[in-house]
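For this view, one protein chain was removed and the others were kept in their places.
Chain nomenclature is as follows: A, B and C, assigned in order of appearance, with residue numbering initiated at 1 for each chain independently.
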Amino acid sequence: MPGTPPTRFVYLGPEGTFTEQALRTIPAAERGSRTPTRSVPEALDAVRAGDADAAVVPLENSIGGAVPVTLDELAEGAPLTITREIVLPVQFLLAARPGTTLADIRSVAAHPQASAQCRGWLRDNLPDAVVVDVLSNAAAAISAAEGQHDAAICAPIGATRHRLAVLADKIADHPDAVTRFVLVTRPGPPPPPSGDDVTSLAVYIAHDRVGALLAVLTEFAVRGVNLTRIESRPTGEALGRYVFFLDCTGHVADVRLGEALQGLRRVCADVRFLGSYPRHRWNTPAADQPVPPPAGLSDADYADAVAWLARLRAGELS
Amino acid sequence: MPGTPPTRFVYLGPEGTFTEQALRTIPAAERGSRTPTRSVPEALDAVRAGDADAAVVPLENSIGGAVPVTLDELAEGAPLTITREIVLPVQFLLAARPGTTLADIRSVAAHPQASAQCRGWLRDNLPDAVVVDVLSNAAAAISAAEGQHDAAICAPIGATRHRLAVLADKIADHPDAVTRFVLVTRPGPPPPPSGDDVTSLAVYIAHDRVGALLAVLTEFAVRGVNLTRIESRPTGEALGRYVFFLDCTGHVADVRLGEALQGLRRVCADVRFLGSYPRHRWNTPAADQPVPPPAGLSDADYADAVAWLARLRAGELS
Amino acid sequence: MPGTPPTRFVYLGPEGTFTEQALRTIPAAERGSRTPTRSVPEALDAVRAGDADAAVVPLENSIGGAVPVTLDELAEGAPLTITREIVLPVQFLLAARPGTTLADIRSVAAHPQASAQCRGWLRDNLPDAVVVDVLSNAAAAISAAEGQHDAAICAPIGATRHRLAVLADKIADHPDAVTRFVLVTRPGPPPPPSGDDVTSLAVYIAHDRVGALLAVLTEFAVRGVNLTRIESRPTGEALGRYVFFLDCTGHVADVRLGEALQGLRRVCADVRFLGSYPRHRWNTPAADQPVPPPAGLSDADYADAVAWLARLRAGELS
Partner (left out) sequence: MPGTPPTRFVYLGPEGTFTEQALRTIPAAERGSRTPTRSVPEALDAVRAGDADAAVVPLENSIGGAVPVTLDELAEGAPLTITREIVLPVQFLLAARPGTTLADIRSVAAHPQASAQCRGWLRDNLPDAVVVDVLSNAAAAISAAEGQHDAAICAPIGATRHRLAVLADKIADHPDAVTRFVLVTRPGPPPPPSGDDVTSLAVYIAHDRVGALLAVLTEFAVRGVNLTRIESRPTGEALGRYVFFLDCTGHVADVRLGEALQGLRRVCADVRFLGSYPRHRWNTPAADQPVPPPAGLSDADYADAVAWLARLRAGELS
């Protein structure tokens, strides 16, 4: 039923990862059901099939980059829409069974992306420990809890859930790392404009990349629409064929963005609209504040131009 | 009274020039009054003051270029609107009093632009004649009729009116030369779209010319609007400050052109809309046929994009 | 003989015009011969034929715009090269035979461009006088000196030469009006870079104007070359075909401008190089000072990029 708030949530599991943490920032999820899935496709397919109302999956990390499977799944198959974004600081811990000290640690279980983000800390603090790859942050915590390895790099929620002691906090080399998650539902009218929104797109361009990508960027630039993310993914057809995932400032209901979207529709091989939703304002450096539009491209300039054109069409030239 | 067809016409005189010829291609002018003026400003001021309903003035010639005073007058003062264009082949004659032969001719009266357009013919046929500058094509005919000079370069209408014999026809070096005239009225709703229209603009750009003119051209290019004329004129403030006179294909009522006009309004220092009116189809080389819009920028592409955006805004993503 | 300074000068006559004034700012012209011609083509043909070493002709006026015949003559025929520019304030006077007062004046002789530039002054000060068109500023002075008309609008040099009294000084509506003249010679190596040079070009673009002109401007913009003048002239083939006359900052010997010129050569139907020569610094508003290059496009940035590329090619990557 359109407009009914979701009550049945799924999320990329297992329990005890950052994704569960992200889900639990949504008030409705606290009251509804929360089911982990084994993979991003499984989460999204549950929404597509109507077995769940909404899914939370990771989209990108400020260190590790895009989560390819999420992008690929959103770009293909039955359309889904993003209705919310959640940005979480990613705080990695070194956790171990109570009583363990740093000096005891010979092996550390970690997801490869996690150990990559903590490489400097490991080199400085555990130069002799062996880092063993495991398949998720939660799996790392479990393997430490079960004694397969001496310690784990994991999320705070993983340490809590598996009753591990925190030997070191905030061990990532980039202390400001964040991960961005999205809440995805079946298609429906987008949430109303909030005044500070993000619109996500998947854009397919024709083979000649320079000219076609120039044309895409020009459609945005000429209307003063700011791009905040651009990621390329191969389409799978051949090397050198890409789909671009773009985030831009604004809402599909805005005149400015509507005009740019129509321009993309005309010049691109295909455009998939992935949603307009409020920007998640987290604790951000000043440099990441919304960029003001260039001269002549403010909302007031747009309104003025609309009124002027109406006068011209009515024959009022002065 | 808006909508009333004009009955009182003025035109750049004197009688017997190409401008009178242009005026007489308009059916209403045959039935109304036709008053010559001494200058373009006088003609346009008569319309502004309500002393005439419409004026015919020359805008550009395919050899001599723009008529600066017409451009300057349209760009400044109370706004006027172009409602029709008339393109006339410019056929220069060598005319003299009956009985004169080429061998008799020692002096030829001609407006400097006319003698410039016939320079090759004069060099080949009257190498020893002196060419004397006069102030209009009609003045040339008069001076030949009155015997001040042996012959005149003039328009067909000038030879007829002053009872001169035609010694040589079509003597211009470029036999396809044409002059474009415009019919100008006080502001009012533009004529309805005819399917093949021209829109004229005067565009003022800020001081940094490369970037600003690039921005103007980009507003057109990104919407597939074709420019058929671009003329620069100094604004009079200083060397290097220009107003650009642009003609583009389409009508102010078109979605595509309306969007481009709004873009110009936003990025230019000023834009003066000079009118949307039917293209005058004269006998033209194939190369001057309307250029088809680039891929993705046809009217059908525009309609498709509008419908697609409406679906997105309604939450229909597939 | 290349390198020999010119001694035989021609200029657009008659004597007593601004062009003679411009010529006499050149020291070599004071020592050499100075011959007026009846037209710009006559002056330039004298240089082409070797009958003169150099010609001074007007190129543009800050009110009246380009001098079309000069542009057309430079763009066609045997190539010539501009080696100097001279910018003169254009001060129009109202002059009459000694003893005449403003109250006596019933008719004023004036070149149409001159009366156009003084329209406001005439309306305010001589509302009842008839303005009679004549063919040059010098002809106006002569007609006043000979008593055909009561007064003349002319240049200071015209009043002096014809012994007229100055009834009113600086009567032009734009008091800062200037005219730009050029000194033209047969082809030869350009004067060495002065550090503040102008380069003039005539650029022919293919039929599709938006895209082709965008490409031309992009060649300049991408190298940070500033355009200070852009004028369009019809090519004479048909309405809508243009040659663009461009002035840009810099010298043909500069790396930056050389790269841009090569780019134009590749993308344009034709490019005619008209010369690199020192900018004439006259008393100018601050806004007309050379525009500094955009970020990353200074001469230092160019030198840095050249050195960096050399290192890359040598295999030095750090």
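One rule holds for everything that comes next: a contact is a pair of C-beta atoms (placed from the backbone, for glycine too) under 8 Å apart; a residue touches a chain by one contact, two chains touch by 3 or more.
Note that the structure is a prediction, hence the values are computed from the model and not measured.
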Touched by the hidden chain, which of the shown chains?
A, C
Given the contact definition stated above, which residue among C:A28, C:A49, C:V130 or C:L309 touches the chain not shown here?
C:L309
Quick one: which of A:N125, A:T185 or A:T228 touches the chain that's been left out?
A:T228
So which bits of chain A touch the chain we can't see?
60-65, 68-69, 87, 112, 116, 133, 135, 174, 176-178, 180, 207-211, 213-214, 217-218, 220-221, 225-234, 236-240, 242, 284-285, 287-288, 291
What residues on chain C make contact with the chain left out of this view?
2, 78-79, 81, 187-190, 215, 218-219, 222-223, 252-253, 258-259, 261-263, 265-267, 272-273, 296-297, 301-302, 304-306, 308-309, 312-318
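Keep in mind that, in the parts below, only the chains that are shown with their structure count from here on.
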What is the shape of the graph in which nodes denote protein chains and edges denote touching chain pairs (line, ring, star, complete, other)?
line
When centres are defined as mean Cα positions, the distance from chain A to chain C in whole Å is 59
Calculate how many whole Å lie between the centre of chain A and the centre of chain B, each centre taken as the average of the chain's C-alpha atoms.
57
Any idea how many Å lie between the Cα centroids of chain B and chain C?
26
By residue number and range, which residues of chain C touch two or more other chains?
none
